[in-house]
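All protein chains but one are shown at their positions in the complex.
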Amino acid sequence: MEYYSPTDLKEAYALLGRYGASAIPVAGSTFFMGHREELFDEVEAVVDIKRLGLSYLRLEGGRLKIGATTTLAGIQKSELTARGVFRIFADTVSELNIKEVRNMATIGGEVCIAGEVDMPTTLLAYDADIVIGSSKGTRVLSMQKFHRGYLNNALETGEIVIEVQVPQPRNGTGGGFGKFERTAADLPIVNACVRMALGKNGVADEVAIAVGAATAAGVPVRVAAAEKAVTGKKVDDALIAEAAEAAGAIDCVDDFRASARLRSRWVRCAVEDAMKKAVAHARTGD
Amino acid sequence: MTTETTVVGKSLPLIDGYEKVTGKLKYAGDLPALQRMHHAKVLRSPYAHARIKHLDTGRAEALDGVSAVLTYRDPIIGTKRTCGQVWTDPSFNFRGPLISDEVCFVGDEVAAVSAVDEDTAKEALRLIDVDFEELPAVFDMEEAMKPGAPRVRPWGKNYLDSSLFAWGDIEQGFKKADYIIENRTTMGNQQHAPLDRNACIAHWDSEQHLTIWTSTQALFWLRDAICEFFELSPRQVRVHSTPTGGSFGLWWANNFMFIARALARKARRPVRFSLTRDEVQTTVKRRERPITDIRLGVKKDGTLVAQSHRHLLDNGAYGNKFDPYQSVADLYTTEHGRTEFIGVSTNLLTAGCMRGVGDLTLAFAIEQAIDLAAEKVNMDPVEFRLKNVWKTGDILHTSQEVVFAKLMFNKEPEIRLTSSGMHECLRKGAELIGWKDKWKGWNEPSAVDGSRRRGVGCALSTHISGLPFFGYNGIVIKVNSDGTMALTTGIGRMGQGGDTTQAMVAAEVLGVKLEDINVIDGDSEVCPHTMVTYGSNGMHMVARATRAAAEDAKRQILDLAADALEANAEDLEIRDRRIFVKGSPDTGIGLKELMSKPIYEYLASPEIIGRASQGVDFTKSGKMMIADFCEAEVDTRTCQVKIVKFVAVHDSGTIVNPAVCENQVAGGMYQSLGFCFTEHLVFDDETGAILNPNFMDYKLVGPMDMPDPIIHFVQVYDQDGPFGAKGIGEGVTCAVPAAVAAAVRNAIGVWINPPITPDKVMAALHRG
Partner (left out) sequence: MKAITLNINGEKCRVQARPHWSLAYTIREKVGLTGTKTGCEMGTCGSCTVLLDGQPIFSCLKMAVDAEGHEITTIEGLEKDGKLHPLQQAFIEDHGMQCGFCTPGMIVAGRALLDENPRPSEQQVREAIAGHLCRCGTYARIVRSILHAAEMSQNR
């Protein structure tokens, strides 16, 4: 097995092209190294993508652009996520209680795993786009289309994620995140992110609800029924409960960590928690 | 009776603290490589029960860098000799045959390889061709006991003869009762899960002599087990036990150490076998899972008149346990009683002693039944316990000393409880948790706030402070020419601070400072025999020898000083590194001066060696007392449980080092809270494989999960323990689960067996 640490994208693409399916791009390596026993058998080349200049956050043309190798700690500490409409990204990161992992794990890694992680749920609720690059050029896919399942995504051989883009939500948008886990340092068993634009009189003008880690596929899903239950209505506790109930109807996975029935209850709870936080955030805008 | 002390009773720092905070302390996995050393890896069974049909190691052996491949075909001496025997075989949870053609649980050893490095050894494993013929397996204890059940392993029955204790007339007893309580409990599968992964280096330094380095709490057990198993003399085996990175009963004599030894023999070079986290979690052992049936007879006024317990323990594939430390069975003194323990084999990971063995699982069952009895007569659970719990002087019907006196000498001595501060523990605990305000009666939570309900619970337990039949304790104390000392002991070091507290006992007797004493440990050639460090024996039993050795040295020092001071030895006292005449502190001599002063007859300065090697009188083994109180909050919406407050009150006699003991109590609480909620090895129903072989899914509690315990020591002086001390290390886990379950019961009205998962809470609260 060879290790490469290219310093520009072209070089990286060339390496990925050369080794094809037997190359693996590695970013924060927190997942890769944790699973090296299973992975290193099949891999001939490890292409480290941390030195490609893909570590940044910037607001550009009404979009928050996050470089693929930006660490979760980097997202958390950025001015751009300290307050306002993008604060949810810092909030999402703080759900991962392990500082050492936040210092290493990247948003690109989170997006590619997509299973029992937190950030993709938020990205889905915020209608993020994934920018994919390869020697053939770049293409953009919505978060919705990017995911196919746990560790299974729309990337073709030779392609990597180079950036994540989040459209700036309209003013008055609040975000909230809810998470259920077994101990404080745990992967999510269920999580939920709510994006809500509150209009006059507390009416929800726009609502997005994403639920993660709960379904059999593992990837986050948007819950249209729950979104519909709230949109255009005045938000109060009863309405929140109604939306949460609707979200709980999604098909949950059953395993030794939690039964499907418990997950479905936690989906309701997580959506409820996230929505309350989103409302509070929307009200203060802070 | 208490005496003035200058060292005992102080939270002095650990004597190996410096090594620990600088990373200099060497656990087995940290030892430097020996010349020519190779590395071992093991091929493991994917089946719960199977016979090897075909095994070809040719390609593995041919791989460059491979030095040995070990399979059942190798002539390994000893194989089955020790398997049938219980107890006389000290390492009673090893595999039996080192390696065989029949594998009995998922993860069982199939073949072992040594190679120039771990990568090569792993590659060699992939080159071994093996075919299995699957055999019927059984995972459930009660299934395994049925006639016609599949045989778990190639020898012995699926369950061991029960150990039965009976006193009074049980049938009469129940007739006298106004109510009879019957209850069944079970618990989950806990893993010791020490943080260190452990390693073993085996080296034949000649054809005839083997040296082993490994982390173990059982220096002499390991040596003796190796001698017995491989038919070697103690003369031929030297074991170096390094401190363990936590053990909790896991690192005694384990099969992986034996494999290292056999590979080193075959490869003719030193071999190191380092376990992976998965191997630690799924191939060594776990706590026995219990199923316990309890029957209690109680009178209307709350007097217990009869009790019977039947405790099944799942031994897994190779466990051999048939009687846990029966202390708890005597916790409530009744005229009539019956207690039965049955060890059952299953095709699951071997089970064996884990911190609080037996007394934890049995206390869980008994304490729940006690609550049910208290509820039946509508008594406050604290009052009910105060009324019925044992007292100093009560007869211990189920003590292991009785079993062994019977086994070894065919005698049945009467053994009584030497000291108990249990009543005081209960009262103090009730006060610290705020029982008076929080206990609102049966079926009445202590507080309700929206979806959150709080409850309180209490539970008692006890545990041994060592078992005399684990042998003699030898201690040597050498006094250096400058008055400093070296104390040699075979005590295990697994975080319980035993080296520090033994040195404290010696320092107290010898009137020196703790830092004056070096402790030499972990070498079976150098150290005198010391009991395996388990069963909380260090302070209560081993330290008796330490104290005696120190007194021996002191006597010699005083004799010397008597000559130097022209005084009577009886009139001398030693304190602050100085020997002086009682009552006139100015007439004296410094220890350093005394030790460096030449003696005229010999034209040389003296060396003093104090020593003791002694057994422990079995009628004088004390038990520790534990009263735990828990306040829990159940959120009926999320079905999660939060521990709000936890109070642990212990009577371990005199507390020799309060900080060490507080850490022990806190650690026991965290481990058992883990067991209550998130620590549960999950076996696949179909295959018997463990589904959560690592910390990603076997969740230990972390620094954010639980409150710090409130700890109090009731220090009842034990006449037989050194300076009045009893044991502490294991009992700290025992009462926790019962207290937690009781608090949850008080909050939501339902008893839930650990692990108390959100799933079970949900099932209890929300139907459909």
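Per-chain residue numbering starts at 1, and chain names A and B are given in the order in which the chains are listed.
In this section, a residue touches a chain if its C-beta (ideal position, glycine included) is under 8 Å from a C-beta of that chain, and two chains touch if they have at least 3 such contacts.
Since this is a predicted model, take the numbers as computed values, not measurements.
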Of B:Val660, B:Leu681 or B:Met762, which sits in contact with the chain we cannot see? B:Val660
Touch with the missing chain holds, among A:Leu16, A:Ala68, A:Ala185 or A:Ala204, for A:Ala185
Missing-chain contact, candidates B:Asp56, B:Asp119 or B:Glu412, resolves to B:Asp119
Check each of B:Gln236, B:Thr276 or B:Ser613 against the chain that is not shown and name the one that touches it. B:Thr276
Residues of chain B (touch criterion as defined above) contacting the omitted chain: 11, 13-14, 16-27, 29-30, 32, 119, 193-197, 243-248, 276-277, 494-497, 659-660, 662-664, 666-671, 694-696, 700-704, 706, 708-709
Touch list for chain A against the chain that is not drawn: 1-3, 5, 26, 28-30, 33-36, 40, 46, 48, 50, 73, 97-101, 103-104, 184-185
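Just so it is clear, only the chains that are shown with their structure count from here on.
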If you average the Cα atoms of chain A and of chain B to get two centres, how far apart are those centres in Å? 44
Quick one: which bits of chain B touch chain A in the complex? Just the residue numbers, please. 637-639, 678, 682, 691-692, 696-697, 699-702, 704-705, 758-759, 762, 766
What part of chain A is in contact with chain B in the complex they form? 34, 97, 180, 182-187, 256-259, 261-262, 265-266, 269
